[in-house]
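Structure provided below as C-alpha cells; questions to follow.
Here the complex is missing one protein chain, while the rest keep their positions.
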Amino acid sequence: MIMGIRVAIAGPRGRMGSEAVRTIMEESGMELVAALDYKEIGNNLNELGMFPEHYEIPIYTDLKMLIEATAPDVFLDLTTPQSVYEHTITALKRGVRVVIGTTGFTAEQLHDVEQLAKTQRTGALIVPNFAIGAILLMKFSKMAAEYLPDVEIIELHHDRKLDAPSGTAVKTAQLITEVRESHKQGHPDEHETMAGARGANFDGIPIHSVRLPGLVAHQTVLFGGEGQLLTIKHDSFDRKSFMSGVTLSIRKVMEMNHLLYGLEELL
Amino acid sequence: MIMGIRVAIAGPRGRMGSEAVRTIMEESGMELVAALDYKEIGNNLNELGMFPEHYEIPIYTDLKMLIEATAPDVFLDLTTPQSVYEHTITALKRGVRVVIGTTGFTAEQLHDVEQLAKTQRTGALIVPNFAIGAILLMKFSKMAAEYLPDVEIIELHHDRKLDAPSGTAVKTAQLITEVRESHKQGHPDEHETMAGARGANFDGIPIHSVRLPGLVAHQTVLFGGEGQLLTIKHDSFDRKSFMSGVTLSIRKVMEMNHLLYGLEELL
Amino acid sequence: MIMGIRVAIAGPRGRMGSEAVRTIMEESGMELVAALDYKEIGNNLNELGMFPEHYEIPIYTDLKMLIEATAPDVFLDLTTPQSVYEHTITALKRGVRVVIGTTGFTAEQLHDVEQLAKTQRTGALIVPNFAIGAILLMKFSKMAAEYLPDVEIIELHHDRKLDAPSGTAVKTAQLITEVRESHKQGHPDEHETMAGARGANFDGIPIHSVRLPGLVAHQTVLFGGEGQLLTIKHDSFDRKSFMSGVTLSIRKVMEMNHLLYGLEELL
Partner (left out) sequence: MIMGIRVAIAGPRGRMGSEAVRTIMEESGMELVAALDYKEIGNNLNELGMFPEHYEIPIYTDLKMLIEATAPDVFLDLTTPQSVYEHTITALKRGVRVVIGTTGFTAEQLHDVEQLAKTQRTGALIVPNFAIGAILLMKFSKMAAEYLPDVEIIELHHDRKLDAPSGTAVKTAQLITEVRESHKQGHPDEHETMAGARGANFDGIPIHSVRLPGLVAHQTVLFGGEGQLLTIKHDSFDRKSFMSGVTLSIRKVMEMNHLLYGLEELL
C-alpha cells in the first residue's frame, strides 16, 4: 500500500503551521506522520481542539525521537529562526530531507547546511516565500526586463504595514537590475513639483507604495516599450496562497540531493 | 429644412482645431459654417490640402465679418489665450454663444465675460479639459471620497512628460479635499526605508507618478475601505478623446444663457 | 451624558450579525443596547463565547419586550425573510426606526411598510447590499453611461459560485439601460468563431463572468469612447466591506421619516 510522502511538521500551532497541517492532511500523495512542538501541549493533534477530531497525529518535543519513531521522508519546519538551524542539522544527519520556511540563517550556518546536504546527498530547501504567484512574478519580471528595460513597481498593502517599500518590491527591483543596464528612466529633465511623486529610486527603478484599508498584499510591475505596456500583477488575498508552495516544496525536495535557496530555481 | 446648430471655429489648422473641424463636419445635428484664422491662408478649408475636398467652408480673418456673413449659433475657439478674450467679447456682443477651449483669462477678464454673458443672456462655456472620461473620473472621485475617505492617486504618462505629478492628478486631489476631512493616511508610525516610496503628499493624499515609454495619459484613483477597494481609472489613448466633449459643449451651450466654467457642472 | 444612537440588533450570531455586533460596539456615536434572537440562547452576549467578555448586551426573544426595556432608536434586522416583516411592523408601530438587511418582502408587505412608516413619520431603510463601494460603482456606472454609452461588464468571483452572471452585474446593466438608448455594440458584422466569446447580452451590454479559485467578489465596468476608456472597479475582499454601509444606514435612518429602498438614494 502506497501512502505517499511521509511528512513531519514543526510548529503545528502557528498561523502558517496550522494551515500546513490541514493542507498536508488533505493532500493526496502525502501523509502527515508527526508534529514537533517546543513544549508539552499534548500527545496528539486531535487533543488540541483546533483541528478536526480525526487528525490523530502524534506530537513530539524531541526531533530525534520523532524521526526514530515515525521515519518521515520530509521534515517541514515553519518555526522561528531560533531552533531551525539545530532542527535542520539533526534531520539531515539522519537522512531526512528538510523544507525550511524561515530565513535567518547566518552565512556560516548556511554554509554548514549546504555541506551537510551535499555529504549526506539529502535534499534541503530553504523557502523565504512560499507564494508561487509571487515567485512567478519575480521570475517573469527578471525575464521581461531584459527586453523591456524601462520598469516601475507599484506595491499595495493594507494600512497597518509599517515600512515602505515592501521587501518583495525591493527584491523584485534587485532581480531586475541583474539583467538590465543601470539607467535613468523618464525624461532627462523631469522634475517633481511635489517631492516623492516619482517614488523611491532603486538603481533607476521607481518603486511606489500604496497603503489603504481593505487592501491585503498586491504588487504590480509595469514594463513600458515603444507603443506597448506589459503588466505583471500578483494579488495575495489570504494566507492560503502559501499552501501550494508548501506542497510543491515537499514534492520537489524528494528529488533533490543538495541545498537550494528559494523556489525561483524550481519553477 | 433643418441644418442643425451652425458652428464657426477659430484655429482650424491646429492639432485640436483640425480634429474638431473633422468632427463637426461628420456630426449629425451640426453644421460647420465658417472658420477663423489669424492670417491669410486661403478662402476655403478645402484649399489647404489637409481636409477632404468637399470641406467647402469659408475662412475669415475678421470675426465681425465672419459673424455677419455666416450667422453662427456657436463660436468654438481653440486658439491660444492671446486672442481668445477679444474673440469672446466680440461674439457675445453679437449674441453668438461661445465655447472656449483655452484657459488663460485673467480674473478681471473672466468677470467681464461673466457679466456680458448675463447681460446678453447668451451662453458661454470655458472648458479647460474636453475629455469627458477625465471629467467623470474627477466628479466620481469627489463623490466617492465622501464615503471612502482613504484615497491614493496613481497617474501614468509617457516618459517625455517633464513635470510630476500631472495637473489632473493635483486637481483630482484638490476636489477630494473639498469633501473629506484632512487626515493622515496609512499607519501612524509608517516610515519610508527609501525616500519617496509613499509618493507626493497632497493634504494627506499620496500621489504617485509613473513615466514609461509606450504610455499615453492614464490616471487611477484608489479608494480603500474595510474589506473593499473602489478603483476609478481613465485612459486617454488619443486626442480624439476630446471630441465628444467638444460636441457635447456645443449642444449644451445652446441651452444656456450665462457663463459656466468646466464641463463638471454639465455632466 | 450623550451615548449616541441606541441600536438593537436581530440575528447577533449570524455571519453578518456577529460582524455588525462588533462594529457597532466599537463605533463612536453609537451604542448597542440589545440583541434579539429567535430562541433562548442566554441572557447576555458575553455568555455566548463568541464575543469579547465585556460585551454585556442583554438578549431578548421578544421584540416588544426588547423595545420596552431598552428603548432603541434604531432596530437593525439581519435575520432571514421569515421573521423580518413582523419585526418591522412591530418596531415601526412603536416609533422605532428600522434598518433591514434582507430582501424578500412581497409587494403587498412593502406597501404596508411604506404606509406605516409614513403614518408614523418613522424612518425605514431596506438595504439589499450594504457594500458602499458596490453601490457607488452602480451609481457611477449609471451616470457614466449617459455620456459613454458603449459599456461592457466583467464580474469575477471564486469558483464555488454556481450562477453566472452575478446579480450585481445584472443590476448594473439594468441601471445603465435606464439612461442609454438600446443599441447593438461592437462591429455590426462581428461574429464569434467560438460561441460565448462576446459574453452574455443584456439589452446590448455584454456581461462576462470569470470564476477562479482565489478570487472573492469583484466587478469591473468598462466605458469606451473615441480615444479613451473609463473603468470603474470594485473589489470586495471580506464581509467587513458591508460594515461601513451598516453604520451609514443607522446614521441616515435617524434623519428620515419614511421608507427608502437601497443605499443608492442616500449616497
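When the chains are written out, they are named A, B and C in that same order, and each has its own residue count from 1.
Everything below uses one rule, namely that contacts are C-beta pairs under 8 Å (C-beta built on N, C-alpha and C of every residue); 3 or more make two chains touch, one makes a residue touch a chain.
Just so it is clear, the structure is predicted and the values come from calculations on it, not from any experiment.
Trainee: Among the options C:40, C:108, C:192 or C:255, which residue touches the chain absent from this view?
Mentor: Candidates C:40, C:108, C:192 or C:255; residue touching the omitted chain: C:192.
Trainee: Touching the absent chain in the whole complex: find that residue among A:89, A:230 or A:256.
Mentor: A:230
Trainee: Given that one chain is not shown, which residue among A:144, A:169, A:205 or A:250 touches it?
Mentor: A:144
Trainee: Consider the whole complex, including the chain that is not shown, and state which of C:97, C:208, C:234 or C:252 touches that chain.
Mentor: C:208
Trainee: Considering the whole complex rather than only what is displayed, give the residues of chain B touching the chain that is not shown.
Mentor: Where chain B meets the chain not shown: residues 214-216, 235, 237-238, 241.
Trainee: Going by the touch rule given at the top, which residues of chain A touch the chain that is not shown?
Mentor: Answer for chain A: residues 131-134, 136-137, 139-140, 143-144, 146-148, 223, 225-244, 248, 267 touch the chain left out.
Trainee: Using the touch rule from the top, list residues of chain C that touch the missing partner.
Mentor: 150-152, 154, 156, 159-165, 170, 185-187, 189-202, 206-215, 222-229
Criterion: only the chains that are shown with their structure count from here on.
Trainee: Looking at C-alpha means, what's the farthest chain from chain B?
Mentor: Chain centre farthest from chain B's centre: A.
Trainee: Just how far, in Å, is the C-alpha centre of chain B from the one of chain A?
Mentor: Roughly 49 Å, centre to centre.
Trainee: I'd like to verify one number: the distance from the centre of chain B to the centre of chain C, where each centre is the average of its C-alpha atoms, in whole angstrom.
Mentor: 37
Trainee: Let me have the rounded angstrom distance from the C-alpha centre of chain A over to the C-alpha centre of chain C, please.
Mentor: Distance between chain centres: 38 Å.
Trainee: Considering chain A alone, which of its residues make contact with at least two other chains?
Mentor: Residues 214-215.
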